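Just one protein chain is left out here, and the rest sit where they should.
After this line comes subunit A, so read on.
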Amino acid sequence: MAKFYLPFFLLLLLVLEGVAVDFLPNSLVTGRWMIAAHWVLLYLVLISIFYDLENTYVSVLYAIVFGLMIDIVYTSVLGVYMFIYPLVVYGIHGLKKLLHTNFLVALVLSALAVALADTGIYIVYSFIGLTELPWQDYFYIRLIPTLLANVLFLLLIYPLTKPKLVKWSTERFNTSGKL
């Protein structure tokens, strides 16, 4: 069943990312802060931690597909999310092998993933001249608020998604054995 559920939830998060601004209080949106929602990335990180085995790369595959979709739907420059998301998720996949999987590790890895991805995106965008925001401003105006907002979102979805992902993982990989 996970075959259908995973892309469905990823698509749902992708859709919600764009509508989320309507739910947020206005003072947050109109202020100088720039908050980027990386909900798809967070779910991908959870997939890579709790669903993927050591030798399966479902999360990286989905990262490529949904990265490209974010590029198409929300930005006018293709390829940036498609490149950064899989790279970060692959890194998290590698790191997870070294650590035990528990809540704290998931939290730290997700925060790390968001920070890396957002910085990577900033670097690429400033390289191609899409933004002229200096590094220091970027750090205070965008990186820290984005990090906080996304960690908050992780705290919300973690209790809902983790048990399901673990269950799907055992269902999927115990019966078929290989991806």
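Everything that follows uses one rule, which is that a contact is a pair of C-beta atoms (placed from the backbone, for glycine too) under 8 Å apart; a residue touches a chain by one contact, two chains touch by 3 or more; residues count from 1.
Please note the rule applied: contacts and distances are computed from a predicted model.
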Missing subunit (named according to UniProt) among the choices "Cell shape-determining protein MreC", "Spore germination protein KA", "Binding-protein-dependent transport systems inner membrane component" or "ABC transporter permease": "Cell shape-determining protein MreC"
Candidates A:Met34, A:Leu95 or A:Ile157 - the one touching the absent chain: A:Met34
Residue ranges of subunit A at the interface with the undisplayed chain: 11, 14-23, 26, 29-30, 32, 34-37, 69-80, 82-83, 86-87, 121-122, 124-125, 128, 130-131, 133, 142
